[in-house]
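As C-alpha cells, the structure follows; a few thoughts come after it.
One protein chain omitted, others in place.
Naming follows writing order (A, B and C), and every chain is counted from residue 1.
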Amino acid sequence: MLILLKSGVSATQIEAISARARELHLVPQPVRSGAQEIVSLTGQTSGIDPAAFSALPGVARVMMVHAPYRLASREFQPADTTVDVSGVRIGPGQFTVMAGPCSIESQAQATDAANAVKAAGAHMLRGGLFKPRTSPYSFQGIGENGAGLMDEIRARTGLRFVTEAIDEDSLSLIEQHAGMIQIGARNMQNFSLLRRAGKSRLPVMVKRGMSATLEEWLNAADYVLSGGNPNVVLCERGIRTFNTHARNTLDLGIIPAAREVTHLPIIVDPSHGTGNSAHVPAMALAAMAAGADGLLVEVHPDPGHALSDGEQSLTPDRFNAMMKQLRALAPAFGRAM
Amino acid sequence: MLILLKSGVSATQIEAISARARELHLVPQPVRSGAQEIVSLTGQTSGIDPAAFSALPGVARVMMVHAPYRLASREFQPADTTVDVSGVRIGPGQFTVMAGPCSIESQAQATDAANAVKAAGAHMLRGGLFKPRTSPYSFQGIGENGAGLMDEIRARTGLRFVTEAIDEDSLSLIEQHAGMIQIGARNMQNFSLLRRAGKSRLPVMVKRGMSATLEEWLNAADYVLSGGNPNVVLCERGIRTFNTHARNTLDLGIIPAAREVTHLPIIVDPSHGTGNSAHVPAMALAAMAAGADGLLVEVHPDPGHALSDGEQSLTPDRFNAMMKQLRALAPAFGRAM
Amino acid sequence: MLILLKSGVSATQIEAISARARELHLVPQPVRSGAQEIVSLTGQTSGIDPAAFSALPGVARVMMVHAPYRLASREFQPADTTVDVSGVRIGPGQFTVMAGPCSIESQAQATDAANAVKAAGAHMLRGGLFKPRTSPYSFQGIGENGAGLMDEIRARTGLRFVTEAIDEDSLSLIEQHAGMIQIGARNMQNFSLLRRAGKSRLPVMVKRGMSATLEEWLNAADYVLSGGNPNVVLCERGIRTFNTHARNTLDLGIIPAAREVTHLPIIVDPSHGTGNSAHVPAMALAAMAAGADGLLVEVHPDPGHALSDGEQSLTPDRFNAMMKQLRALAPAFGRAM
Partner (left out) sequence: MLILLKSGVSATQIEAISARARELHLVPQPVRSGAQEIVSLTGQTSGIDPAAFSALPGVARVMMVHAPYRLASREFQPADTTVDVSGVRIGPGQFTVMAGPCSIESQAQATDAANAVKAAGAHMLRGGLFKPRTSPYSFQGIGENGAGLMDEIRARTGLRFVTEAIDEDSLSLIEQHAGMIQIGARNMQNFSLLRRAGKSRLPVMVKRGMSATLEEWLNAADYVLSGGNPNVVLCERGIRTFNTHARNTLDLGIIPAAREVTHLPIIVDPSHGTGNSAHVPAMALAAMAAGADGLLVEVHPDPGHALSDGEQSLTPDRFNAMMKQLRALAPAFGRAM
C-alpha cells in the first residue's frame, strides 16, 4: 500500500499517517521518490480500507499494490485448481459442460432434458428449484418439491446437478441433492450466503455479478474459500452495459485476465451471456477458444413453453450439434470432453 | 403486451401464439396495423415472461406495454405515499435527513455522532451493525452487540435508526431495535430478504442496486409491498458506470423519472453517491433541488479513524453547515425540515 | 510517474527501465519503499504513454501521479476562469443561461424562440445550423443558409448564439456569425476540430463525450487551450449508461469533482441530460445547486413540430417558469442571473 502525499506535506502530518498505520498493525516507511513523497505500508494490508488513510491531512492518494483477495490468488496458490464434482473434473485439460433447463418444471420436462443432454455428451446437469425473478409475480421455481426429482434423475442418468441456492435454507436443501451449489449473479455479494457456502461440503460455483469487477468477483470467491471450502468454480455470465443487442455483454476478455491472477477454474454461461439461443453456439465456441474450462448452458425440450428463460434455451437438437462442434475443437485447445 | 409478427407469418403460427396466450390466461387479439401484423394480449401480464412468446415461430418482437410492477405503481395508487417512522414523516412536503456513521463502532463513537447530528437537526440516525464488505478480511460490523447501543441512544436522543439487514437473522434482530430497515444496494435483488422485509412491521428503505434499472428497483419494492408491508422508501445511492472521478455515479435524473411512475418516497445518499466527503454537500443540495424527499448521509466524529467509509463521511461541523444551507433552501422547494 | 517493480526484479531490468526513461527525457530514481521496489520518474510526464514502460521486463504496474492535461489544470492556473462572450460572462458569481431550439429551422421559428427566451431572461441563444444526426436520413440542419438569420436575430435581440461546428468548414462559417463555438459530444475527441477551435478568436464550449472520463474531457480542453485559445467552457450533457429511464445519465457529481482540478467554467445541458422536457426543470435547478455556472437548454415555440429533439424541448411558458425559479434560488448560491 502506497500513500502518495500532497506537495508541502508537513512532518507532523507524515507522523500522523504513520501513527494511523501502526494502529492498524502496518509498518510505515516514509520515502522520497523524486519530487514525490510517499509513505509505504507493509504488513497485512488485504483487509485495510484505503479510506483509513485517504481522509487524513496531507494525503493525495492511496494506492493498493496488492489485491485484497488472498486465497483465490495465484500468489497464494500458483498451480491451477481442479474441482472434482463427484468424479467430474473441472479445471485444466478438461472442458466440462453443464446443461439443462433454467428451471426444473416437471418430471417429464426434467427427465426429457436430462436424457437429451446426457445423450449429447453433457457432464453435468443444470436446473433450478428456486428462481430469483425480477418480478414477484413471475414463476419462482418448483421449490423443494423438485428435490426428489433431482435424486431420481441422478439415479437414472448418473449425472449430478449444479443448482442455485438463494438463501441459507435453500442451500441446506440443495446440499442434500445436488453435486454443486450455484451462487447466482444477483447474490454474488450476498455475503451471508457466501459464508454459508463456505461451510458446505459441496463445490460452489460463483457467478459473476452483473456489475462486478474481477477484484470483487475474486473477493466473493474468498468469502467461500476462507470459510474452509476449497472447491470454488467461477462462472462468467455477462455484464450489464449500454448494449441493447443482447441481454448481457459476455465478457470473454476476463478469462485471460483472470487466469493471470487466480488459480480457480472459470466456466462460461453463454445462455445468460447472450439471452438469445441463436447466438449461444457462437459464444460457446468462442468461450472454449478464449480458454474457458467449461460451459453452463440452458437446454429445454420445448423452449416455447419454458416457464423461464425460454428465449435463450437451446433445443436438444441444437445443443447436440453444438456439442459435436465443441468436441471437434477441443483437442486444438488441449481439452478433453 | 404486443407481439409484433414477422412479415409472412402464417395463420397457423398466429394460432399457435394465440393458444400460448390462452394457456397463460391472457386474451389474444390479432390485428393488422398498417403493414404490420400484431397480436395484442390483455389480462394479467405483469408476471409474464416475454420469452414465453419470443421463441415462437413468426414472432419478430415482444413489447411490454405495462410495467411489470403493480403496487409501487401510480396506476395502483395515484397519490404520493408518506411513510411514518415512529412519528418522523418521509414524503411530500417534508425533507427528512438521516445521518450518522457508516458503522456503529463503539459507545463513544455512536453517542458522539448521534448527539452531533441531532444538534444539527437530523430527523433520524443511520448506523450499521452488520456491514456487507467486499473483502472478507475487512471490518464486518459490530454485530448484535450494538443493538443495545441503538436502544440506549434512542432513549437519550429520541431519534430512531435506519439500519441495514443483510439476511433474515439480522433483519429479525434489527426489527427489535431500529425504526426502519435498510435493504442495501448489494441485496436489492436478494428476493428472500425482500420477502422477509415484506412481513416486517417496520418501514423498509430499498436502496437501488448498483446496476439496477428503474423498473428493477420498483420490482424490488413490489417484493416488499406484495408481502403486506406498505411502508417502502426508495433510496438512490449512485450507479456503476465507467466514471473514475467518483465512487459511484449519482443518478439524480431518476428522481423526476421515478416520480412519474411511482407514489413511493425517494431519498438520496450523497455519501455513497460520491464517495468523497468534499463532494457531499453539493450533491445533497442538488438532491433537494431535483425533488428528493430527504437524505441518508454519513457523519463520523473522526472520519480518519472510521472503520469503514471514512473517506465519504462528513465531520459534525461540515454536516451542521450543510444542514443550515438545506434549511435555508427548503421553503423554496415546499419542504419542511 | 511511478513504476512499480515485480518482486525479484533484476538490477539489469531496473537499468533498462531507467535507460528508457532517459530516452524520454525523464529522470529516473529507483527507491525501495518497504518491500516494494519503485522507479520514480520526474520531468515532463504529461505526454508520456504508460505503455512506454509497462511492456518492459520487471515492471508490475505504471502509476500516473500527475494528470496528463496541463493548461486546464488548477496546477497551471489556481483561480477560476471567467469566459467573456461579447460581454456575457460565464464563470464564478454568474449563472448564465443559453436557450433556444436544437436546430434553427426557419425565420419564424428562430425569431419566436429568440424573442421568447430573451423575454424570459436568457443571456445567450442556442441553435444549430449543422446537426450531427445518428441517421443519414434524418434532418441534418438548415446549413449555411441559416447564418444570415443568426445575424438578423442578434441585431434585433442583442443576444449571441452558441452554435455547433461539426468540421473545419462549418467552424469557419460559424466563427463569422456566432458568439461561441460548440464542440458537440460526438466530436469531443475529434482532435483536428479541437485544434482548429484552438485557433479561433471565439470562446469554445466543449461538451463532454458520451463515454468520456473527466481526464479525457480536460485533455480535450487542453487541445483547444494549447492552440492558443484561452476561452473554454465545459458542458456536462449526460453520459451513456445501462439506464433506460432517460436518454442519458446526467452526471452532476462531476461538477464538484471537476472544480477541484480545473479552473474552467462548467455549464450543464439538462435537455440532452434527460431527453424529456418534463424532467428538465428539476435537473436545471439541481445543476445550479450542484455548483454549475450556467445552463444550455432547448426551447422550441412548438416542440411537437421540432425537426429535431422536440421530445426534450421546453415550451416558452415552461422555460419562463423555470427561469423564475432559478432567479429566486440564485442568490442562495451566490449567483447573479
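List of remarks:
Keep this in mind: a residue touches a chain if its C-beta (ideal position, glycine included) is under 8 Å from a C-beta of that chain, and two chains touch if they have at least 3 such contacts.
As the structure is a prediction and not an experimental result, all values here were calculated from the model.
Within the whole complex, touches from the chain that is not shown fall on A, B, C. One of C:12, C:107, C:138 or C:176 touches the chain omitted from the figure, and that residue is C:138.
Listed residues A:273, A:301 or A:316: the one in touch with the omitted chain is A:273.
Within the full complex, the residue among B:36, B:107, B:145 or B:172 touching the omitted chain is B:36. Contact with the undisplayed chain is limited, among A:81, A:103 or A:241, to A:241.
Annotation for chain A: contacts to the undisplayed chain at residues 211, 213-215, 238-239, 241-246, 249-258, 260, 273-274, 276, 278-279, 282-283, 285-291, 325, 328-329, 332.
One chain is missing from the display, and on chain C it is touched by residues 20, 44, 46-52, 54-56, 68-70, 132-139, 166-170, 186-187, 189-193, 195, 210-211, 215-216, 219, 222-223, 226, 240, 277, 303-313.
Although one chain is hidden here, its contacts on chain B can still be listed: residues 2, 4, 27, 29, 31-36, 38, 40-42, 61, 63, 65, 240-242.
Just so it is clear, only the chains that are shown with their structure count from here on.
Rounded to a whole number, the gap between the C-alpha centres of chain A and chain B is 26 angstrom.
Taking each chain's centre as the average of its CA atoms, chain B and chain C sit 32 Å apart.
Measuring from the averaged C-alpha position of chain A to that of chain C gives a distance of 39 Å.
Counting partner chains per residue, chain A has residues 240 touching two or more of them.
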